[in-house]
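Rather than the whole complex, this shows some of its chains in their spots.
To keep things simple, chains are lettered A, B, C and D as they appear, and every chain counts its residues starting from 1.
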Amino acid sequence: RYGMIEEEDQIGTATGLAYTAAGGDTLSIEVSIVPGKGRLSLTGKLGDVMKESAQAALSYIRSRAEQLEIDPAFHQKHDIHIHVPEGATPKDGPSAGITMATALISSLTNRPVKKEVGMTGEITLRGRVLPIGGLKEKTLSAHRAGLRTIIIPKDNEQDLDEIPESVKASLAFIAVSHLDQVLEHALVGEKHESNQIRHND
Amino acid sequence: RYGMIEEEDQIGTATGLAYTAAGGDTLSIEVSIVPGKGRLSLTGKLGDVMKESAQAALSYIRSRAEQLEIDPAFHQKHDIHIHVPEGATPKDGPSAGITMATALISSLTNRPVKKEVGMTGEITLRGRVLPIGGLKEKTLSAHRAGLRTIIIPKDNEQDLDEIPESVKASLAFIAVSHLDQVLEHALVGEKHESNQIRHND
Amino acid sequence: RYGMIEEEDQIGTATGLAYTAAGGDTLSIEVSIVPGKGRLSLTGKLGDVMKESAQAALSYIRSRAEQLEIDPAFHQKHDIHIHVPEGATPKDGPSAGITMATALISSLTNRPVKKEVGMTGEITLRGRVLPIGGLKEKTLSAHRAGLRTIIIPKDNEQDLDEIPESVKASLAFIAVSHLDQVLEHALVGEKHESNQIRHND
Amino acid sequence: RYGMIEEEDQIGTATGLAYTAAGGDTLSIEVSIVPGKGRLSLTGKLGDVMKESAQAALSYIRSRAEQLEIDPAFHQKHDIHIHVPEGATPKDGPSAGITMATALISSLTNRPVKKEVGMTGEITLRGRVLPIGGLKEKTLSAHRAGLRTIIIPKDNEQDLDEIPESVKASLAFIAVSHLDQVLEHALVGEKHESNQIRHND
């Protein structure tokens, strides 16, 4: 069913975690990049903050094109569409920043995103990962959706205390402070460094 | 009369199903693609969600141009107009997504849409078909309009229980999870696979 | 006086019929097409639905340029202005669709519109003519303005019963389902087919 | 003082008559046309109807460029600015249509506007002059400003009855139905035809 973990690793699609009045939810961030004239489309009933978050993710990527092995002129020669399905549901906030960055880089480098990974965190123009709200609710929804690994901001590490042991037992948490670390753990074909945290305390 | 089944299969026109406070209704989605400069027009008093749905349908098609045997540069060399008649009636929601995609592809490939087919379902940038609301009311309006086959999202299959037997007896339902399946059953000149469901239980 | 039948057949001007809280009224739809860059101007305090109706009329014409013997690239090489005088009076609704299409085609083909013809009907991207409201009030205003022939949508034929015999005696009604039929009866220099209806019942 | 008759005939400036809650007033319509890229600026706290009126005036001129001995491509090679001073006073309505057309044509043809002429009337894309409201108040303000000749729409002729004899004795009224007649009487260097009306009844 839609909203559950994908059947295989996908290129250009990453799983975020949302926190609303109705609780937590998973968000599928879809990116499509096709030959075009440099237009950016942002759809899925996104609020202004979430749209600005997408712009920040894109600017970060453009400023790091060389290191990411992306054509620095990709922006001018393509149209980029970022869509968040369930188009009737309003979505907002900066916490999908790293998810949008990951889906964009996946699409630009043709590297799939691991299907069992979910993530949440604000991104800055320098690639820093800032803390977010609602970690508990987000984690519960990730668990329900069948995800196995959750990438969270380093500054949210202390919030893990509030999460039930039963949930923590089946999820791996990775705390990051920079997008580089997100990419290492979320994209297929990149060696993992060992800042993975298993919470069995 | 307008609102009843067409007299012959049409290119660039597909039949969707709407659900409003006043009950269900059929929607004719019309597409016109003419030489131009890449402008997209969306008319018929469409709400923001429905307009974003059209953008998602178009981006999906652009990302799959090669497989669909469409010129990948069609977008830049043409103006595209999607219109939903009864221009005074407000329309919104994501459930016309697959209908807009079907009408666009029909117009771009010159393959007619079967006149007796109606459809409802949200589309994503990957071509996935997501569930919709109001299936019962939509089905009743399809029946009144004289349609014979209804394409619905796989995730709505369980909602078929609520539909009266008398209606189900004269309608075939096809449950789909991807736009490829929609096109197989809705466009003329494509072999049908056998995931058609007749509800006589 | 303005609002009464024109003194001679005009190119680029057609007479529509409006229905407002204050009753029926005739509307003069004026079109001006001059060398330019493809800009469309819509003025006369037009509401969104009426503006979308103009776009639908224009897209229909572009998709049928060859059959109408119009340069398919006219849109790019000209600026098009559609104006509805009495600029302080708000106007809206889709029922001027066929009138705008007729005025546009008259201007593009240099064929005058017959001065004694009025018309009302929504237009679709396929050239279909959809039913409208307020036929009685519209007919009375057409009569007051001195018109002799009224083109109406086929689906409004039953509404002719409500119109006073005294009015019907001096007006010819033509019921149509497609814009081709409108053009045959409204433009000068085209043979009439015999679907004219005289209401003397 | 500003608001009184000009000291000499001006190119690109014409005098209109406004009617507001506070009574009648004269309006100076200023036009500036300079080499540019085809941009139209409309300033002076103008309402939407007045802005559309300016567009109608401009489209009329473009459609008649040849007869007016104006370069048909003037629009693309210049920027046009129409300004109505006393920039803090809101202005609206279609009745400055013929004044804006006159100021534009004066500027484009380098023919001055006669300084003692005021005018009021809506313009259509065909150059027709439509009736306006507030003729009495407008006439009184024209008289106060020192104007000698007032151009009015033919369909407002009957409203001259309401104007005090003392005012009519010092003003000449010219009733017109087309912009051609406005230009004959308002621009310097064009022979007058004798449809001037002196009201001494």
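The working rule: a residue touches a chain if its C-beta (ideal position, glycine included) is under 8 Å from a C-beta of that chain, and two chains touch if they have at least 3 such contacts.
Note that this is a predicted model, so its numbers are computed, not measured.
All together, the complex described by this structure holds 6 copies of its single chain type, of which 4 are visible.
Note that only the chains that are shown with their structure count from here on.
The greatest centre-to-centre distance from chain A, using averaged C-alpha positions, is reached by D.
For the pair chain A and chain C, the distance between C-alpha centroids works out to 53 Å. Residue numbers of chain C whose C-beta contacts span two or more other chains: none are found. Chain contacts here run in a simple line, from one end chain through to the other with no loop closing. In this structure, the chains touch in the following pairs: A-B, B-C, C-D. The touching residues of chain C, counted against chain D in their complex, run 1-2, 10, 12-13, 28, 30-37, 41, 43-45, 79, 81, 83, 85-88.
The part of chain D that touches chain C in the complex is made up of residues 38, 48-49, 52-53, 55-56, 59-60, 62-63, 65, 72-73, 75-76, 93-94, 97, 122, 124-126, 128, 130-131, 155.
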